[in-house]
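Heads up, one of the protein chains got dropped from this complex, but the rest are sitting where they should.
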Amino acid sequence: MTAVVAKTSIYTPRSCRLLTVEQLTPQEKLFRLQLLDGSELQHQPGQFVQVSLPGLTEAPISIASSPTRTGDFELGVRKAGSLTSALHSLQPGAQIGIRGPFGRPFQMESLRGKQLLLIAGGCGLAPLRSLIQYCQDCRDQFASVQIFYGARSPQDLMFRRDLDSWQIDDNFSCRYTVDNKPADSCFDGETGLITELLNEVVLQPENSCAVVVGPPTMYRPVIAELRRLGLTSEKQIMLSLERQMRCGIGKCGHCSIEHLTCCCDGPIFWLEEVEHLRGAL
Amino acid sequence: MTATLTTCPYCGTGCNFYLLSDDDGRLTGVEPAGQHPTTRGQLCVKGWNAHAFVDHPDRLAVPQIRRDGELQSADWQQALDLVHDQLQAIAEKHGPDSLMFLSSAKVSNEENYLLQKLARAGYGTNNIDHCARLCHSSTVTGLVETLGSGAMTNSLSCFDETELVFVIGSNTTEQHPLIGSRILQAKQRGAKLLVADSRKIRLAKHADLHLRQQNGSDVALLSGMMRQILRDGLEDRDFIAQRCENFAAFAEKLESYTPEYVAGITGLEPEQVIAAARLYAEADRAMIVYAMGITQHSHGVDNVRAISNLALLTGNLGKPGSGVNPLRGQNNVQGACDMGALPDVYSGYQNVADPEARKKFSTAWGCELPETKGLMSTHAIEAAATGEVRGMLILGENPMLSDANQGMVKKALERLDFLAVIDIFPTETAAFADVVLPASCYAEKDGSFTSTERRVQLGRKAAEPPGLARTDWQIICELLQRCGLKSDYQNPAEIMAEIAALTPSYGGISHDRLQGHGLQWPCPDKTHPGTPILHIDRCTRGKARFSPVDYRAPHELPDRDFPFLLNTGRSYFHWHTGSMTRRSHLLDREERFAFVEINPDDASQLAIFARQQVRISSLRGSITCRALVSEKVPAGQVFIPFHFTEGAANALTNNALDPESGIPEFKVCAVRIEPC
């Protein structure tokens, strides 16, 4: 009659070793991690992990590397509060806990064969990078890949090295822009809102699919622009909705939008699944 | 799961709930008492989370003694001996009045009683006080003069019968939430609501009339209202004639408070003053509800007198649904006053200067007692800063964060020859102590607490104290024993028996009788059912006294260098210096950062955006905290809660004191704000 004694539960974090830390911007760092037991994370682009630090509970962080690059995985983290600040103070060799991967990934089967518009704002480039790397590694699966990225100012541009390498990659087109540049900046890239970059896109709307990941304020204008470009059918616009998350498994209630949870039903949604829901966009 | 019925440790409303504990004795939750008259199955968010801080790992669990500049673990014997030896040595060398005892509105009646006994009988000084000095000392002084008793005249059930509630200087839904909710319910059932508060508090949204008078202009506002009531002939002439004295002198003083004159001081329109007067006076039964917005001024006692005058003028006293209702802040601030943790009175407000009272207590306690009244806590801190007070014992208070002018408090605590602190957490004050004694919190002991409606009720033990921690009464007994006084109390019930024997208003109170829903004092004998409403046929002092007052401006007003008026207080989720609520997960999560409320117009003028760190400075100090841009405060005013040590409002506040009650002017000082 007695219950089976489990050594772990769905809330038990697994230990990882921090391999390297790279400063991406004044606010963001890239962490390369490996599971202590040597196993693969086995995630899909668009998924996230719950990063656990003793005393600070957990925070959801998107996986910024592609599963096609095995052996380790990467997280790009903005210093936003208590847990993320503590993470920023860690040195290589440190141990941290993770749970996951969790969440609905980018819907690959719907992206295959399509012309892709991959659009990111701010921190949203982290999850999108996983997909971009995947596209790099499985280039023949997609008709074309265009990347658009916007950040607030030159120093806020995440993954500069990646951006530059994508720009010279023959298989990609990649443009990025900053909202403002300080007068004394030597930045010679584009300035303006990300919607302005989209203005000039040429594509075959019926065979295109857009993926949008960014801060809450970015969605409406970008979606309007995509609609104008002719992406008006179902399953043409995919987006990521992030909310406060505590459990990652659909139970704690913090990430819910009406009847959906962002941790299980998302974070990746088709636009038409959430557009009509109050507070979604 | 075990359920232990007890009384809420936070505000003075006096809600009762069950503390639930698991098989390991750990508290796992709270359930409101379904049938208790003030609780009725309801609590506020602090009550619902009252279990959360109890087993926090920061709890003090072993006595500590400062050695080589650091607090180090010690055993009880050593620590208690040291406290007693030091206090006694200072008393012998510099006289008993170089000692100061600070009692606590968070500990039980029994513990407050024992501590004032310890100060008076054990160490021979009337230098004992507690945080009522900082909250309702103005009420005690003012209402004792006008009515004879400084307590809330009516009961919480009166909100169900009243026709009008006049809330002035009380953010009731946040600070006494379950009284605030009764006011909202009264409004729903059709009662009128008049709110006078410079901030747009929740009650203001429901008010029939909301007056946003300048902080510190209440005497003018109330006088203007009273003059108008007389003009309109809305006063209760029978009540004035039969129950009151000194009316003529009072009425004469009102003459100059014309609506226009009042408007000039308060920043209101003259019509608003007239409308408020009529609204209040036209109700048959009207309750005045007030709190710190009235008392915490350099003219706090005058504010209270004016309020009392207003109630008398309209005959709103001694009947259901009326009265002068100061809402007491802490769960046992009423009790701490009742028990005589005050420099001028023994328990039951029996004056130390009265030879008969002194004789009664010295006979009962078996020793000589000092006759001169002692120091108020605010004066004691000043005296410590100048070296006149040299030894201090602080029981469950945190003056480093709670007293005005933090810089001076720090200087005072540093200068002391000896400081002993009894507390449940390592507070900012304990950091200065020579000895720190770990105490049991409310959930770990039995005892009685007196709520704002004078309801004496029991708190019951639901968990074991951490480590070596002991209950405060046991700790005080150890010191009583070292002073050669009676110390063999077996339990708090025995202490209450001694209190009842010496305190007329508690004469009929015993722990046995407190089972159930408690008793409202005065309860003079064993069969008395308690007193829900005071002053029914006659006032405690006989005739009620009209007390003429004049408007006096606050001590420090905004000027060119410090252009903003700083208002301070509390927020809904935190309690005082945050030692309990900042260690309760949900409460802490709601407000994790020190903040300043600033009006959107001021913010845009100063180019301050929401959540930005700003620097706020007064003549006395400077702090940084986050900007919370909000319509709640009027332009020209900023509001900072005093919970946060990292952005301590009281580094800025002015320790200008009311000459009679010794209360600091927490509600008005001048500050400057800069983005940082």
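Going by the order they are written in, the chains are A and B; count residues from 1 in each one.
One rule holds in what follows: a contact is a pair of C-beta atoms (placed from the backbone, for glycine too) under 8 Å apart; a residue touches a chain by one contact, two chains touch by 3 or more.
We adopt the following convention: contacts and distances are computed from a predicted model.
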item	value
Chain not present in the shown complex, as UniProt names it (candidates "Lipoprotein-releasing system ATP-binding protein", "Deacetylase", "MlaE family ABC transporter permease" or "4Fe-4S dicluster domain-containing protein")	"4Fe-4S dicluster domain-containing protein"
Residue of B:G29, B:P504 or B:P558 touching the missing chain in the full complex	B:G29
Of B:H206, B:R278, B:K461 or B:K486, the residue in touch with the unshown chain	B:H206
Selected residue (touches chain absent from view) among B:A52, B:I476 or B:M580	B:A52
Those residues of subunit B which, in the complete complex, touch the missing chain	1-3, 5, 16, 18, 20, 22, 27-36, 41-45, 47-48, 51-52, 56-57, 173-174, 177-178, 180-182, 184-185, 188, 202, 205-206, 515-516, 572, 585-586, 589-590, 610-611
Contact set of subunit A toward the excluded chain (per top definition)	1-13, 15, 52, 54-58, 80-81, 84, 95, 97, 215-216, 242-244, 246-247, 249-254, 256-259, 264, 279
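The rule is short, and it goes like this: only the chains that are shown with their structure count from here on.
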item	value
Between subunit B and subunit A, distance of the C-alpha-averaged centres to the nearest whole Å	52
